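Quick notes on the structure that follows.
A single protein chain has been omitted from the complex, and every remaining protein chain is retained in its original position.
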Amino acid sequence: MTEVVIKGGTVLDKTGSKKADIAIGADGNIAQIGEDIAGGEVIDATGCIVTSGLVDLNSHFCQPGDEEIETISSGTRSAVLGGYTAVMLMPHTSPTIDSAAAVKEMQSLRSEALCHIEFSGSLTVDGLGEALSPIGEMASLGIRFFVHSNFSSLNASLLRRAMEYGTKFDATIGLTPFIDGIGHMHEGVVSSDLGIQGIAIEEEEILTYQFVRMAQLTGARLHLQQISSPKAIEIISAAKTDGVSITCEVSPHHLALTDEEVRSYRTVYKVAPPLRTKKETEGIKELILSGQVDAIATSHSPKPRHLIDLPFEEAPYGTIGLETAFAVSATELNAPLSEILSAMSWVPAEIAGLEATHGGVLSEGRPGNLIVVDENKQWSPSVSEVAIKNMDSPFDGCQLTGKIKDTLVNGNVVVSNGEVQI
Amino acid sequence: MAVDEDGLTPHVRGVFVSRSEVMDADDVRRALWRMAHEILEHNQGVSDVALIGLQTGGVPLARKLAANLAEIEGSNIPVGYLDVAFYRDDIGLRPVSPREPTEIPFDLSAKTVVLVDDVLFTGRTIRAALDAVTDFGRPASVQLAVMVDRGHRELPIRPDFVGKNIPTRRDELVDVREDSVQIGEYKESDQ
Partner (left out) sequence: MTPAKHVRGVEDLGKDGILEILELSNHFLEVSNRRIPKVPALRGKTVANLFFDDSTRTRLSFEKAAKRLSADVMNFSVSSSSVKKGESLRDTVETISAMGVEAIVVRHKSVGVPWMLTQWTDASIINAGDGAHEHPTQSLADCYTITQQLGSIAGKRIIIVGDIKHSRVARSNVKAFSALGASVALVAPPTLLPSSIENWPVDIIPDLDVAIKEADVIYLLRMQLERQEESLVPSLREYTNLYGLTFDRSKQLQKTALVMHPGPMNRGVEISDNVPNLPNAVITNQVGNGVIVRMAVLYHILGSGIALAGLNSEDEDND
């Protein structure tokens, strides 16, 4: 029986686009794709694109440990508002997800989520880069993604062992080429003017090269997170040509914002890796459009008001992004929607191992993980509109084009006309 | 001169437009001679007298009075200049900046200090000047000489030596120059 019909839109997937309605059955799966389907609850998609839900590869919700900042419930609320039907959570919680017990606890929280949540494990115990986590134990619970993000610790020999060991479990190793050292922002004109310690972009490029070569040595499958340097992406592309199994992601804020923002001293602009210059944002956009970037991932990482209000040099890294990611990427790239969806849904679903249920091809029988996109809608995020927990967005007040109208997770309408339904 | 003589950064955008001349150059000259004689008579000589001209309108008058006194008595008397901006009671209500230097190059303790200003109006400038003088020493007495007393006092202050009493409306302006005294008003300029 038809429960929901998405009517009047243009259905877009990997195979192309066509005018069609989509009917969702009682089991939450796509029952029919065709013209003039009647019956059930109607979602008006006139003038909109109907496509598969977005998949984020890099979200930080603060449960367990810091539930007053963000929970699975509030984080997935942001996610579905932003059109995500699946998010991969990073393991940097308290405690760190570095054991079977922690994975089991996380998996028990799935019932609180408004969309699918996938988990990653920490490559090292407590994320400290000192000892290898029980990768096999976590892999037995279905974890395939293991990450490390702070290279002020973790020496080369431990990284090599982790990569070698991970190959046995078909693991993808996620690494952020970033050293949390004495710097707080991109090293350049702005850091020189302000007297804030800089982080040279070359550090990221050197680490990227190191990771790439080590992946080549060990045969590990690598996913490089939050790349902010076009040169680093070129290094990755060259490795792909060499047959290295490697993918990479960039964040929407690295497309839209530069280190000039730091002149406002607002800590929503303190991110790791740091915001770079116009040269880099333009370079990354070109590389996305030439297909050299596999995914756009948010690194959604909320911090509470009292940490936002710290001086720039004292504030922790992180900014929110799930609700604005699609609009920011669409506005900045100004490219056919299929190219944006490729980087935000189709390829990330494959990297996360979710291609059976998310992204890719829309066909009858697949789960109803869908979004309705109003491509031309102009809007401007504001604190009240965006924040679930009163958090500033780095895009407050920006003029954006493209908005998620409706989100369906497993056939359930969780967002209707931009409002969460649950 | 009176246009900015109170040491204020002018914030009324306008120009002084004269309506009538109440003293001409001879009147001013004669008034200054008479005032010099009155100061002499009142203080029985000038041995302990010092003049302090209030910036900016009182300064040329103080110089002229000192010259007259010197001519009459044959001895130079000390002249100082005082900008009362920092003692005004309207600081913080509007921009009040000192215009010209304060220079009192003599000890005024035990002296008879004659404050000299061009126009006496509300009395607030003189109140500020009395406070300022106290910070420089303890004069035997303080007297006040003004070219024009135009009335509208807001404080219990009266002049000891006056060039001319001129009844005015409150919104009028009095402009004292070395060669004339005019009454007029602000006209808004195009700016």
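Going in written order, the chains are labelled A and B, and every chain counts its residues from 1.
Basically, a residue touches a chain if its C-beta (ideal position, glycine included) is under 8 Å from a C-beta of that chain, and two chains touch if they have at least 3 such contacts.
Since the model is a prediction, treat every value here as computed from it, not as a measurement.
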Which displayed chains the hidden chain touches across the whole complex: A, B
Residue of B:Glu21, B:Glu71 or B:Asp90 touching the missing chain in the full complex: B:Asp90
Full-complex contact with the absent chain, from A:Ala102, A:Ile196 or A:Ala272: A:Ile196
Interface residues of chain B (partner: the chain not displayed): 2, 6, 8, 11-12, 83, 85-87, 90-98, 101-103, 119-125, 131-132, 135-137, 173-174
Where the unshown chain meets chain A, residue by residue: 187-189, 191-196, 198, 200, 264-265, 306, 309-314
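Assume only the chains that are shown with their structure count from here on.
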Distance between chain centroids, defined by C-alpha means - chain A, chain B (Å): 76
